[in-house]
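Data block below; observations after.
Of the protein chains in this complex, one is absent; all others appear in place.
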Amino acid sequence: MLAYILRRLLVALGVMLTVAVVSFMLLHLSGDLATAIAGPESSAADIEKVRVQYGLDRPVAAQFADWLGAALRLDFGRSFYFQNTVMELVGERLPVTLKLGAVSLLLAVAVAIPLGVLAALHRDGWIDRLSLAVAVVGQAMPNFWFALTLVLVFGVGLKWLPVAGNTGWQHFVLPALALGYYAMPSLMRLTRAGMLDVLGCDYIRTARAKGLRPARIVFKHALRNAIIPVMALAAVELGFMLGGSVVIESVFSLQGLGQLAWDSISRNDYPVVQAVVLIIAVFYIGLTFVADVVNAALDPRMRTR
Amino acid sequence: MRATLPHRGLAIGGAILGLVALAALLAPWLSPHDPYAQDVTQRLIPPAWYDKGSWEHLLGTDKLGRDYLSRLLHGARVSLLIGLAAALISGLIGTTLGVLAGYFGGRVDALVSYVVTTRLALPVVLVALAMASLVGGSLKVVIVLLGLLLWDRFAIVTRSATQQLRDAEFIAAAQALGAPTHWILLRELLPNLAGALTVVATLEMAHAILLESTLSFLGLGVQPPTPSWGLMVAEGKAYMFFQPWVIVIPGVVLALLVLGINLAGDGLRDLGAPDGRN
Partner (left out) sequence: MKHLSLTLWLATAAVAAHAGKANDTLVYASDNEVENVSPYHNNMREGVILAAMAWDTLVYRDLKTGEYKPQLATSWKWESPTALVLELRQGVSFHNGDRFGADDVVYTFNVVTAADAKIATRQNTDWIKSAEKLGDYRVRINLKAPFPAALEYLSGPTPIYPAAYFKKAGLEGYSKQPVGTGPYKITAIVPGQGVTLVRNPVYYKDSPLGQPRIGTIRFAVVRDPEARAAQLMTGAVDWIWRVPADQAESLKAAPNTTVLSGETMRVGFVSINNNGSTPEAAPFKDVRVRQAVNHAINRKGLADSLVRGGSQPVFAPCFRTQFGCDTAKVTAYDYNPAKARALLAEAGYANGFDTDLWAYRERDYAEAIIGDLRKVGIRARLHFVQYPALRTELRSGRAPLSFQAWGSFGVNDASAFVGNFFKGGPDDTAKDPQVIALLQTADSTVDKAERKARYAQALQRISAQAMWAPVVSYSTNYAFTSELKFDAQADELPRFFQASWK
């Protein structure tokens, strides 16, 4: 078990390093950094001054090492655009995105698991077919379009919920719906498949033979076993949501990390973009690592690869 | 009952796909107007069934007076082109990686798995946005970008399929006969992967189309005045409160296309594994 965890940890760290390299390259591909920092009105002498000041005249590998070292201390430098450091900006926006991700996942799971259980229990029944249909249709809708429709119907039309800002819990309902619905079908399908698998097992039949009530069987035995892979998938989906929140945040004017990244991309504020890409990737890698370990801890079959 | 489901899904999906493909192919002949012809005095005319609409513009006009139906039909070309081209490129990359990993195993497998994990760890939308903003959005850029980012599922699926086939008899026979590796991979292995590849290709096509529409919606995908359904939703956003058809129509058509592709893909997959397992 320990060997497995160590192996996965090593891989996770290796991937984080690779992503860090990719992030860093993003900045350096954007052209002459010194000119970008100095501004278009500066003279050649000004640009050279900036180049030395920011250490841009050193070999790329050394610059990367510096950047990585600073990043480990959570120092990502200053934004090119604002007067603040990147960490200040990220610190303000990260909670919003995390809140959004958490609520989205909660909503998705709250719908997916009961639906998946019901679908499995009444296999081929109308619930099964309906939820399958909903799943398939749901994954076909572009999420920005779904988000706009939500704004139109619930925000402006019915006025039940606010459509912008992030001050109260109500502000997260519509965005969470728009972000979470995309994860719901796969979670539901996995729950269903897991339930079907477990329901067909010997020990369930034994329990039935012993005369235990069906509901008890479902919740005590079947669900507990089926839920493990679903939780793992949920963690992965959370990672996806953190990375894909940019559109939802833009439609709902939620000042989150995704919107910060998007704004920074349009402003060529690359230190911020680098930092956000790395942070989101680290979250994702961390979540998949945890999911892997959880899976392995609860299911001995998974550990031999 | 269960057996007819995949067939029904495949039929519906195939029908939708066929319809869209037909519309895309025949767009220049089916379009009543030039999709680029703008006339600012004819802006935002509603579809023909509204009272202010007219039959000259069946689905109305957009914010610059361009005929909506014509733009919709030409947009089909863009969506399908991007879907197919991106799936092709990502298919080539992913299949190559997956087959190599599955066939040779050992260090090659470890390396490929590492690359796949890294790719999965990157937030695709953000990276696509960042790259697109560096080089500027356009049809070609979108296709190449999506092709370079969407190969992971190809790699994963072909890897496990290759691993299963690696120990099959016909492979062993070919090896015993002394056939060169590349011949085995291309002539013996690949044809047997066709089924799995088709399924993944349809799913990645849908993924590429959705991702392109997201990029265009954010302004870094296909550039105006080229019609793209995602771009049309973005352009219609400004009018969605009072002229909702401007975003409803392209959104619905986009969803239908992706639905059709997904149904066809699911149907194909279920055909190949009739007991419902993935």
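We call the chains A and B, going by the order they appear; numbering starts again at 1 in every chain.
The rule is simple: a contact is a pair of C-beta atoms (placed from the backbone, for glycine too) under 8 Å apart; a residue touches a chain by one contact, two chains touch by 3 or more.
As the structure is a prediction and not an experimental result, all values here were calculated from the model.
When the full complex is taken into account, the listed residue touching the unshown chain is A:162, out of A:14, A:162 or A:286.
The chain that is not drawn here is touched, among residues B:228, B:243 or B:262, by B:243. Of the options A:11, A:260, A:277 or A:296, the residue whose C-beta touches the omitted chain is A:260. Interface residues of subunit A with the unshown chain, by the touch rule above, are 36, 39-41, 81-84, 88-89, 92, 151, 155-159, 162-165, 250-253, 255, 260, 263, 266-268. Those residues of subunit B that touch the chain absent from the view are 36, 38, 40-41, 43-44, 46, 49-52, 63-64, 136, 138, 219, 223-225, 237-244.
In the analysis below, only the chains that are shown with their structure count from here on.
In whole angstrom, the spacing between the mean C-alpha positions of subunit A and subunit B is 22.
Only residues 11, 14-16, 18-19, 22, 26, 29-30, 124, 136-137, 139-145, 148-149, 152, 156, 193, 196, 242-244, 246-247, 250, 258, 261-262, 265-266, 268, 273, 276-277, 280-281, 284-285, 288 of subunit A touch subunit B when the two sit together in their complex. Residues of subunit B touching subunit A in their complex: 1-2, 114, 117-118, 120-127, 129-130, 133-134, 206, 210, 213-214, 217-218, 230, 233, 237, 240-241, 244, 247, 251, 254-256, 258-259, 262-263, 266, 276-278.
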